[in-house]
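Read the structure below first, then the notes.
Excluded from the complex is one protein chain; the other protein chains are retained at their positions.
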Amino acid sequence: MLNRILKFLIVPILLVGMGIGVVIYVVENPTDSMVARMLTYDFIISSMEKHLLMVFVSMLGAIAVGVPVGIMLSRPSFYYVGKVIENVVNVGQTVPSLAILALFFTFLGLGFNTAVFALWLYSILPILRNTFAGIMSVQPEVVESAKGMGMSPWRVLSKIELPIAYPIIIAGIRTAIVINVGTATLATFIGAGGLGDMIVTGISVRREMVTFTGAALSALLAILLDYIIGRIEKNLVRWS
Amino acid sequence: MIRLENLTKQFPGMDRLAVNKLNLEVGKGEVCVLVGPSGCGKTTTMKMINRLCEPTDGKIYVDGQDTSKMNPIKLRLDIGYVIQQIGLFPHMTINDNVATVPKEKKWPKEKIKKRTAELLELVGLDPREHGGRYPSGLSGGQQQRVGIARALAADPPIMLMDEPFAAVDRITRSRLQNEFLRLQRELNKTIIFVTHDIDEAIKMGDRIAVLREGKLIQYDEPGKILSEPAGDFVANLVGRNRSIKRLHLIRAHEILEEEHWGVPLDTPREEIKERIEESVISTVMVIDEKGYLKGIIGRRAIEEKEGEKAEDLMEEVPDNVTDDATLNDALSVMLEIGEGYVPVVDADGLFRGTLTLNTLLDQVRSDKSAK
Partner (left out) sequence: MLKKSGVLAFVLVFLLVPFLSVQSVNADEVVIGSKEFTEQLILGQITIRILEEHGIPVRDETNLGGTLVLREAQEIGEVDLCWEYTGTALITHLGYAEAITDPEECYQVVKEEDYERFNLVWLSYAPMNNTYTIMMRKSVSEEMGIETISDLAEAINEGREAPSPGSWQFASNHEYSIRDDGYPGLTEHYGFHFDGVQIMDLGITYAALRDGDVALAMGFATDGRIEAFGLVNLEDDKFYHPVYNAAPVIRAEVLEQYPEIEEILAPIAEKLDTPTMSRLNGMVDIEGYEPDEVAEIWLQEEGFID
């Protein structure tokens, strides 16, 4: 048991260690005074906090909406609505994330809430699509035999369809979270802060170290979250 | 036990009736086979019995109760259901698959555990070896067995089986069929069995309902279907080689002869030689003291092999059939192993006798002359 926990933790510890290493290095070795002004422990930590908060709030909201709506659309009575929405969602995914941010800025104004809203909307798409696809992938004879043996529709959903669709749903969540961490760096354009502050400021004054710090931290964060969710999935699914 | 009254089904958007005023009565403990070409309404009829499909018109009575007035969930919990594609739950172990209905019925855990193990043994699987596996780790035949065990789990009085053996190869299929018939003699379920294969229908059914385009054409015992087909449709379905089909209706134990050329393990060489000369199949069966078939000795073996006792001379048994196998099964095995005989054993593996090609030919001849 302890062995398994250690095995599970080794990659996260490595990633976090790399992040801390990067932060310490850049704060202690700034290339000039402008870099030093930006890259302080306080600023990096608060950027990271804001970034994480944006990602978590928007992801929780996206899961809370994407999964139930995906389930609803997979019900036979919604079949055609589901197909239509699936296509709308696929088209929606092609709208650049910056455009979505800009669009909602004009309605919702500046800052954190708008960024979370846009990230939420953008993250719903892969989760909803995968939930729908996951449930549709359950073989019809499996559902038929479950029904035929006397399972109620609710039991068929909770005991059969969802567990079988689970890996695909999780894959959608993983996709969403990786996109989400990356897209959240754009929130800086509407004043929501996060790791994007470093990336864009660094670009605008040509200080590569600042840009690198923001980019490296957001990449490490994406890998870390993806890994953790992947492990959780593996530990819960043993049958495939 | 089950009574269909003017049962009718029309699917939305279709002119033709899928099931057309069907009247049928199935007695308790009977196996009723619905047979007919695809699209004849057999599966639809079956699905209306457990209400996976609602009738457009007509009534279904189970134990005298109108099913349309019953809670469909409760109705289904008391009807075993097996389908062609099996539909095992891929994310559950074999144990959990079999325990599905008992869990739905909220049986106590211990009872479920006991029952699951009992059922796996009943269908010929080892609970310790197979119980913890997932369906993907089982062969097609094993999956079928699990499907049947799952349907039997809560001991439902009624079973609906939709082509339950169609997904496996011919040999496995006939083995599963025989095992199932043996089980059925013990369990005495009321069974609706759907197939498109007239051979399977003749073999499995106590009564056969021939359906065509939603209408019942003939409802009779298998022997009657063979000897008195009602019209060209049934006659064509049954085909021209009805005498051979009749071999489906006779079980090995019904015609086993007294003389079975069995010898004990310690029989001396000379005596074996004599017995082989007497034997019409030029072969003797070696039986141990408990009555199990241990091996065979043919002419070639006694000439080429050294040794003075039967146990030194015997060779491996190529194959056998159980005594509840049909003559058709026995014929298949003979053709398979290329011999004019096949040893017969009972359910416990004890030697019962030997069937020869001549005996089978006599059966077919006597059937012809009887007509």
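As written, the chains take the letters A and B, and residue 1 is the first residue of each chain.
What we mean here is this: a residue touches a chain if its C-beta (ideal position, glycine included) is under 8 Å from a C-beta of that chain, and two chains touch if they have at least 3 such contacts.
Worth saying up front: this structure is predicted, and the values here are computed from it rather than measured.
Trainee: Given that one chain is not shown, what are the shown chains it touches?
Mentor: Computed over the complete complex, the missing chain touches A.
Trainee: Determine which one of A:Val57, A:Ala133, A:Val200 or A:Ile229 touches the chain that has been left out.
Mentor: A:Val200
Trainee: Which of A:Tyr166, A:Phe189, A:Phe212 or A:Tyr227 touches the chain that is not shown?
Mentor: The single option touching the absent chain is A:Phe189.
Trainee: Name every residue on subunit A in touch with the hidden partner chain.
Mentor: 33-34, 37-38, 105, 109-111, 188-191, 193, 197, 200-201, 203-205, 207, 210
Everything below uses one rule, namely that only the chains that are shown with their structure count from here on.
Trainee: For a test of understanding, state which residues of subunit A touch subunit B in their complex under the given definition.
Mentor: 139, 141-152, 155, 160, 163-164, 166, 237-240
Trainee: Could you pull out which subunit B residues touch subunit A in their complex?
Mentor: Touching subunit A: residues 50, 52, 73-79, 81, 83-92, 100-101, 104, 134, 136, 147, 150-151, 160 of subunit B.
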